Each structure stands twice: as C-alpha cells, then as structure tokens.
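Mind looking over this structure? Questions follow.
Heads up, one of the protein chains got dropped from this complex, but the rest are sitting where they should.
Let's look at subunit A:
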Amino acid sequence: MNAYVMLGVFQTSQKLRTSLRLLSRAGLPPVDLQVQLLLRGRSPQSATFSRELHLGPDGPASSPAAAPRRLPFSRVTVEDLTFFGKTLPGRAITDPDLVQSSNEDWLKSVRGSSEVLLRPQTTQEVSQILSYCHSRNLAVNSQGGNTGLVGGSVPVYDEIILSTSLMNSILSFDKISGILTCQAGCVLENLSLYLEERDYIMPLDLGAKGSCQIGGNVATNAGGLRLLRYGSLHGTVLGLEVVLADGRVLDCLSTLRKDNTGYDLKQLFIGSEGTLGVITAVSILCPRKPKSVNVVFLGCETFDQLLKTFQLCKGMLGEILSAFEFLDSECMRLLNTHLKLANPISDCPFYIVIETSGSDSDHDSQKLHNFLEEAMTSLLVTDGTVATEESKIKTLWSMRERVTEALTHDGFTYKYDISLPVERIYQLVTDMREHLGKRARSVVGYGHVGDGNLHLNVTSPAKDPALLASIEPFIYEWTAKFQGSISAEHGLGLKKRNYIYYSKSRPAVAVMGKMKTLLDPKGILNPYKTLPDDLK
C-alpha cells in the first residue's frame, strides 16, 4: 500500500468531493494530478463512508423496511466521471450541494449517498450511459420528479442517479385520435396545460402533478384522482420506449389503439418501478376536455351513509361521474390547523368530493341537481356545496389534494396505501386508532374510496421505531385477512419490498424474480427495491 492510498484511508470523503469539484468545473486536471487522484482512489475500508441511514435499531436485517447491505457493485472512479463528463457535457453533476436534493425523497424519510447526478437529454445518451454502467457494473437509480412515497426514487447507497428532468420535450400530438407522444421527463402538469389548450386532458391526475414526470408515473403505474373514469395506465398507455440495463433501446413506442402482434411487452415496464428498464418516451391516449365540470363537496354522518351515497351517485350520475374521493374529520382538522384552509361546509365525520365531467352543462347540472335533491331528502348527506366555477373547483379539490401536505406539518408521517373491499375501508382506520391509542399523534383516513383505495396515515412527533413496530405488520396482516393489497398505487420501492408476500403468492414472486434476471442479469437497475430480499 503506498502513501497516497494510506492518505485516502484517513481522509474523509470530503477530499474526494473536493477533487471531483475541481474536475467538474475546470475540465480534466493535468496528468500527474490524475495519477495522484487515481492512486488515492478508495480502499475497501471506505465502505464505512457511505451513510447507512436506513439501518434498523439492531442492524440491517431487523426491520423488513430497512435497507439490506450494499451489494458489491463497482464504485465511481475518476475515469467514470471523465466518461460521463464527455457524454453529457455540463450535465454530469458532482457538486454535493446540487446532488443532495436528489438523494433525499419528498417525505424526507430516506436519504442515499450518491455522488453523481446525470441529466441526459436524449434516449441515445441514456443508452450510452447504461451501456457503460453495465460494462462497469455500476448501479443506477433512475429518477423522475422524486415524488414517490415508498423510498423508491432515491439511491439507497451510492447508486448513480439518472434523472429524466431534461428529457422534457413533447414529440407529437394527434388532434383527431388524442394520442400524445412525449419524452419521459415531461412534468404532468405541463402536459395537462399543453393538452388543455388543444381541448384534451391527461387521463390521470394526482396531487403531485406540479413535480411528477410522466416516465415516473408510468414506472409506478400511478393511479390518482381520475382512475375511476379513465382507467389505469395499463389501459391508457399505448406505447413505450425503454432503454434496457445493457443499453439496448427497446422501441415499443406504438401509437396504435389496437395491436395484437405478439406479447405486449410495455405492460411489463408499467409499474416495474425502474427495475426492468429505464422508460425514455411514452405514448398515451388522452380523453377530450370535458365542457362541463362540476365539483360537489358533501358531508356524511357515517361511513355507511357515505357508501350508500356512492351507490346513489353511480346510479344517478352514471357516465358523468369522474371522481369520488373521501376524507375524514381528522383530515379536515389538519387542513384547518396546518394549512389554514377553512371547511366549506359544517363539521361532519366524513366528507366526499364528487366530480362530474361531461359534454353538456345543462344535461349534467340537471342530473347533478336530481342526485343532490335525492341525497338530501333521503338524509344520506347532511350538508354540502357545489362549484361550477374554475376558481371554486380548484379550492374544493384542494381540500382533498392537500391532505398529504397538511400531514407533513403534523410530524413524522407513516404512510399506508391499501386496497380493500369498499365496505371494510374505514374499519381499518378505526381498528388502527384503537390499536395505537395514545402512541400516535394523529391517525387519518382518506383516499379514492370509489376505487376501494384507502390512504391511512399515522403521525408522531418524531421518527418512532416502537410506533412503527406497532403499525407493521398489524396493518399488513389486517389487509391480508381481507385479501386486500398492501400497496394499492404507491408501489413497493424500498420500504415495502419485503411485504410483497402479504398480497402475492410465492410462485408469482418467483416468476417476477426470473423476469428481473432476464432483463437485468447484473441487477444494476434500482437495486434493493421492489422485489423482496429473499429472492437474491
């Protein structure tokens, strides 16, 4: 071991960062400095430098949500940085201040220690990067808007972050068929604005629309507020362009509504959470913008009445119903307290947000009026208000969309996204409240009740492993008892990967493992996520 390597062992990773900073700003350093840096390299002892923030109280294997040990991928060297710098001039970022925000998730619940953030602009660049990383055995974490809620969008260790943020061009839009083709980094809200000008809308909508990117939405099979009406991405996505782990570009970017020629490969990648390939372009079928939109905010005394209102709604509003969401009184309390949003109606135990979308405002208002009259006279609903104006519609929707934000102000949040038979949804919330008692600060329930999807959230003043141990696996066992899904739309990511067996059988998971091995034999794409640890 020569003196330079010894030096490397005793220096903190700060020194490497400083030299990297010099590299990224001034281009290649002179040859003798290169040699010095190469020798200073990283010795095996530097494994302790990576901040292992995900360790459970007794070490890595204790909590199923905690990260496993780092797998033996290569580490980034100066040569690698040179290659990245040449392939993506000015867009291979190593400045720690800039990389930092991409290392941490939106909830601030998990943080990686990647030192490299790559921002390609074209599919070709993504292909070159992956081909190189594959040959070098470097792990890669693809990242869109970084709004995921299960720790799947940020590195666990030092995986290279491959951001699609600069791949934000719209490639084409067919006004007759409503088929939009765009790069994976397009922000959902921007796509919506583009389409609205052309009298169309995106088939999906979620609270994170201002930041989330369509590639990430597809990779996680995002559900959202409009799924009730327009269906899931498995139906609306017509084609994908994906770059595989070894850099090969898989062009399945068809824009055809119907195409039964062979296996439908794109379905594999939708919801694969970046573990089977990196999505670089999407073609999606968009519905026409409705001429008439109404939003109704209702209050109910009991969950049973809420469900009866849902039945009535489906019967009387029928084809114009485009969303049916609920929140409980605890959610309203958090909205009032933390975001100063006033309750549009009087205080009730349950609130419903109903949206109708149609092509004729007279027809829709008549149906809506009849439904509301029936709901009120049969006492299913105790109070409510209606909005037809854009500004009021936005305000009523924010009562539902901003619950997630309100929770972040209430303390450390434990988020659960469960699918259950619709009659059982609120029972889980009441059982959880009883089970946790005073240990939790707030236990709230809200979500896409029309789709049988509950968002159950628990807050505590600070991260509390004992509280977590009370919640999990209680909640997963409860869900499994009624054959529900432990992750309706958020995906598995890092946090829920080991709970997959509560909702999928061993043979099914085994086949998933085989698909992963087939498409990514070296396992460099988003390692440590989605599939359970016991598959390795």
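FYI, a residue touches a chain if its C-beta (ideal position, glycine included) is under 8 Å from a C-beta of that chain, and two chains touch if they have at least 3 such contacts; residues count from 1.
One rule holds for everything that comes next: contacts and distances are computed from a predicted model.
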> Which of the following names does UniProt give to the chain that is not shown: "AP-1 complex subunit gamma", "Electron transfer flavoprotein subunit beta", "60S ribosome subunit biogenesis protein NIP7 homolog" or "Nicotinamide-nucleotide adenylyltransferase"?
Replying inline: "Electron transfer flavoprotein subunit beta"
>> With the missing chain put back, one of A:Ser359, A:Thr385, A:Thr430 or A:Thr517 would touch it. Which one?
In response: A:Thr385
>> For the chain not shown, which residue from A:Pro344, A:Gly411 or A:Pro473 touches it across the whole complex?
In response: A:Pro344
> When the complex is taken as a whole, what residues of subunit A touch the one chain not shown?
Replying inline: 291, 297-298, 342, 344-345, 369, 372-373, 376, 381, 383-392, 394
